[in-house]
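The complex appears here without one of its protein chains, the remainder shown in place.
Letters A, B and C mark the chains in the order given here, with residues in each chain numbered from 1 onward.
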């Protein structure tokens, strides 16, 4: 059975497993104080080009968003997100669970348009009743977005400026950051992101790790007590080594980027195949996620041989499905998919 | 200086003050256990035509919404609201503060259209990823809405049926309920509302009281421990008598409805005046709130003589303002306004 | 029926009611922006002897504690309280509801002893695992305490110094502050309190008002966005005038202190009577609350003629009851009680 359901359907990159095995019986301090965590943090700072960055390793994406957002904003503040943003749509209200409103702005292909943000802020700050409303305390974007799209350097620069002008930090959810950076369709680098955003998280779960997301406060701006906040959110791993070792391996010799590249190559070929075979795209993407509109009947048939992800209904007879490649997708997988379509 | 800024700009109906004075030195038990609270609760149940109702008296509207919603739904559930709903727009994120998402649906003149609700629920329950999303646990509507509009009996019946079909209770925010019931443009009665909704709150603050909102669980459906929840939300008044006496007076001999009628009469005349003088309406309303689009220059001038409420900007040169009548608006007030316009 | 159940069993001081009646039809802006609120705030600042104070008027005590505490401390911090503190024992977990731990310290007659606080902080800050524990972000004391006892000036000064040394603000719950300040057994003045504490609330509900508590940030230290926090907690009254007028009256010509004195006089006489008649005191107090241990049989008998408050069981056959005087207690009331005992 072929699997293009998602980018978290297999385990970890073999180098990670190998290192886990090698270091397994080394006694190490807990809670992220071990040398592998330290090394991982140093390498991530270097990849970001930020000496003054502070790095924390958490376990999962929803957890990371919840912990970061609720620690960074004041109790009366909320976080701005595209309505399609993961925190708004698919995290079971995790941000609200910590007491904060997600202030949603209509998306454009999964993105917050700079003009839409500027307009929202301008309306908010000119509203005479704004003290009765949730104050925006953070802007959340995902890159790649939930639709597999990417911000251009221009757009990212604009969002960054607007945020700075209003004294509101910019937070980038990089659950699939590697796939964004390695896409042929981007002009944005890791260092651009670290320079333009106040906080980012670099996704491990979907890019080669068993689990793990690296939060980067890009300029010494981690909130006071953040370690305790991580504990308070149930996000502190006793065996922090599990995260440290994984990120240490991923950020050694550019492995993170190299394996991301593999997913992009596979996806590019898949896009070609879908296009050639006349499939209808729900949205144009340049990363590892491809959204295809299928007749329900056709979908049922395909499901016998290949798994892929439900996205949303598209009228009564058709459905949008997601086909995802990953760091682990092989040429054979893509060939087999081609044969099926 | 004339005041049409809002419907909470003066104190209480004189009968309320009189009763407060008369009973002032009577020693009474605290926290709502006094005889005036009891009497108020009985009268409200009667007005609702529901023997099996349970009534609680709280202090303010945001507080009431926050306390009711967070006590009724499970920790993983959210509340559906029109995007313009008070809980979504103007309560400073009070519902989210208690850990629950407000799931917003695009409004039509401030209302949730039955079809929009049905569609939202149908999409939600057919979404294969719905367990990763906030489950809808309550439907919130306001009547009158924040735009001064009203549900028809048909619409209310439809919403009620849709809710029942999905096992989701229907909650009606009646901050201005009196004005809705006494409007010439309604076919909905108090008893209809109590029959069709699972929970309602009958607003006192904006309809003759100094403060106070009466929550009605219409069929013995108050959540377990609700008294403690009220305390836990900081919503329990030590001198519960302040609320009991006010609602007891308001629901004696139909005072609540009689004074609501006064606001409607005043508003109807104001609408006539605005129309006659060629003012532009932002939206058509049938209750005590009137939304007028004014040139900013004109508005500045008028503000010297009459106060009215900012609603929202309308392009660069114009602004929407709210003119509200209330239970206390006099013919003289309206005449004076007419002279100014 | 005599009533010594509590200090919130009757309405408001007559001057308050009179002012409410006089100003009733004056149109005023809402949400605390009216001139009576302004005047009240100015008078309270003056009574505190603090030009740089910031004053906010809220409705009830639990609400005030909840709103203040959760707005002042960071999300990972808790509040230190005596285990008998109102926030720890009798507010239905309202502080925890906002996400913060109440860190309880064993009390001595309802008070936090300076040495106990010093020890707690010293143990906490020398604990190598403290980052896994709730960080203390505020110290909460009540004055008078829940047991009717008072801090001496020495004790208050010590607590204040310890707090300053650790960079932790000191918050005083003055639900019955007037009764504390007018007690014959105190050497603490209003200005001492305002000088030594970072935040205080001056109770209105139990000292002459229908409702209302005045929060004082004594040195311009109100947290950013506090107005919005008040709204977010459901603690913002639309008709802020109800609070403004009451506090304006209470702080005109020292009325607050004068009526507090009345409660103390009554309580002093009651203590004499209980003592003379051989009743057993549960604890020695110098304010308006008196705790008496009664045989259950005796208590049942007395309850036919006078109401008083359950405090706690005292073995199987006896119970501790609270007898409270208030600003409204008359000589006749005390005489009648004497006759009954």
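As a convention for this text, a residue touches a chain if its C-beta (ideal position, glycine included) is under 8 Å from a C-beta of that chain, and two chains touch if they have at least 3 such contacts.
In this text the structure is predicted, and so the values were computed from the model without any measurement.
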{"item": "Hidden partner chain, touching residue among C:76, C:140, C:179 or C:256", "value": "C:76"}
{"item": "Touch with the omitted chain, as defined above, among C:49, C:93, C:185 or C:223", "value": "C:93"}
{"item": "Of B:132, B:164 or B:191, the residue in touch with the unshown chain", "value": "B:132"}
{"item": "In chain A, positions touching the absent partner", "value": "1, 3, 5-6, 8-12, 14, 17, 20-21, 23-30, 59-67, 91-94, 97-98, 205-206, 210-211, 228-229, 231-239, 241-242, 307, 328"}
{"item": "Missing-chain contacts mapped onto chain B", "value": "70-71, 74-77, 98-99, 131-135, 223-225, 227-229, 231-232"}
{"item": "Contact set of chain C toward the excluded chain (per top definition)", "value": "75-76, 78, 89-93, 96-102, 104, 123, 126-129, 131-134, 310, 312-313"}
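Basically, only the chains that are shown with their structure count from here on.
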{"item": "Topology of the chain contact graph, where touching chains are joined (line, ring, star, complete, other)", "value": "complete"}
{"item": "Chain C against chain A, contact positions shared by both copies (same if over half, else different)", "value": "same"}
{"item": "Farthest-lying chain, centroid of Cα atoms versus that of chain A", "value": "C"}
{"item": "Rotation angle superposing chain B onto its copy chain C by C-alpha atoms, nearest 5 degrees", "value": "180"}
{"item": "Distance from the mean Cα position of chain B to that of chain A, given in whole angstrom", "value": "41"}
{"item": "Centroid spacing, where centroids are CA-atom means, of chain A and chain C in whole angstrom", "value": "49"}
{"item": "Per-residue overlap in chain C, given as positions that touch at least 2 other chains", "value": "98, 228-229, 231-232"}
